[in-house]
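Below: one structure in structure tokens.
Note that one protein chain of the assembly has been removed; the remaining protein chains are unaltered in position.
For subunit A:
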Amino acid sequence: MALTELPQLQMGFRDIQTANTGFLPAPPPSLLTVVLDTNPHAWELLSSTTGLTLSNVVANLLVFINAHLAFNHVNQVAFIASHVKRAVFLYPTPPKPTPNTNTTANGSAPNGTDTINGTMGDSNKYRPFARIEHEILTNLRALISSTTTSTLRSTTTTMMAGALTTALAYSAKQSVLLSPLADPISAGQDATADYNDGAPASRRGPPLTSRIMVVSVSGDLAHQYISVMNAIFAAQRQKIPIDILKLAGDTVFLQQACDATGGVYVEPEVAEGLLQYLMMAFLPDATARRYLVMPGGGEVDFRAACFCHRKVVDVGFVCSVCLSIFCQPLSDGVCLTCNSRLSLAGAITPAPALFPRKKKKKKRIAGDGTSGASTPMQGVTPGPS
């Protein structure tokens, strides 16, 4: 056997090879942003019906976050709570603003406290895990205790759009911080051609792979439609998958979000196995997902809902000014949302001319030309639209 075939020496040669080429390829840092829906109404309903409480879910999420951080030394995590009227960061803790209305010589002295005080519990715990857990729990308690009953009474929806937007901005900023020279806007597309060569920066691969994980318990939010869709398209553009863990409530927007961004949508049937769902379905990051078969992939309903009745429509009438969808052509030609006069020429298909049937006793009226502002008859073949 030749000397080079000994396994130890082979490994040695391989090390020399990698040392010559530069570096061992390591998986890129991965940012996980968890958006937790803390709508108290929905949680109350959920815990009374299934017994799954917010503290259960938070405990499971903490284990999940620890697992994500354990994967890679440089992984990062952020935690955002989507509350009744606000979306706040639970981790990293946002520093409190320090307004000083009087001019002092030392204007930059921080008045508020940044650090989370208090003991961190078990000193045998791995310190980064303990620190994150402590911050999240402290901030969550502060958030819940600062919610007033008047706020709760005023609305029952949660600020999912705000949480998603904040998560996207945070991910973008973290990407910029890791590669300050790359153009953040075109990081996901072809970058602008450089002066000398046309090689886009994105060919090297993104410096940070981000993903957003949403734990949702509330239903759909019609008045946040535009903001949620904007967030979905922004995530699609920056190639950030949005994963959804649906514990209660039904929403079509979030399903479309998963489908559009390539995320995972799971509605667990057995609530006790929550941690298992988290670990199996949501833990792999974008690079691992290429080689795994991810759950979900059900039918996604892309049909539109009309603005007037919230019915799902196959054929809709769209105002060309404000792009709102209606199920029937409007009787008076005025759009409901933008109040502009619309010409109904494109919407109404005239009934084709019918020959009067002499054999029938009832005289059928020969319809020709436009039939006014009525919907086309069901049995008539539609004319050219």
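Just so it is clear, contacts are C-beta pairs under 8 Å (C-beta built on N, C-alpha and C of every residue); 3 or more make two chains touch, one makes a residue touch a chain; residues count from 1.
Just so it is clear, contacts and distances are computed from a predicted model.
Colleague: UniProt protein name for the omitted subunit, picking from "TFIIH basal transcription factor complex, subunit SSL1", "Regulator of G protein signaling 9", "Guanine nucleotide-binding protein subunit gamma" or "Cell cycle control protein"?
Modeller: The missing chain's protein name, per its UniProt entry, is "TFIIH basal transcription factor complex, subunit SSL1".
Colleague: Would you mind spotting which of A:A70, A:A142, A:A222 or A:C322 touches the chain that isn't drawn?
Modeller: Hidden-chain contact among the options goes to A:C322.
Colleague: For the chain that's not shown, point to the residue among A:L36, A:L137, A:V217 or A:A231 touching it.
Modeller: Touches the omitted chain: A:A231.
Colleague: Since one chain has been left out of the picture, which residues of subunit A touch it in the full complex?
Modeller: 85-89, 92, 94-108, 110, 159, 161-163, 165-166, 168-170, 172-174, 176-177, 184-185, 189-190, 192-193, 195-196, 198, 224-227, 229-234, 237-238, 256, 260, 299-305, 313-323, 325-326, 329-330, 333, 335, 340-347, 349, 382, 384-385
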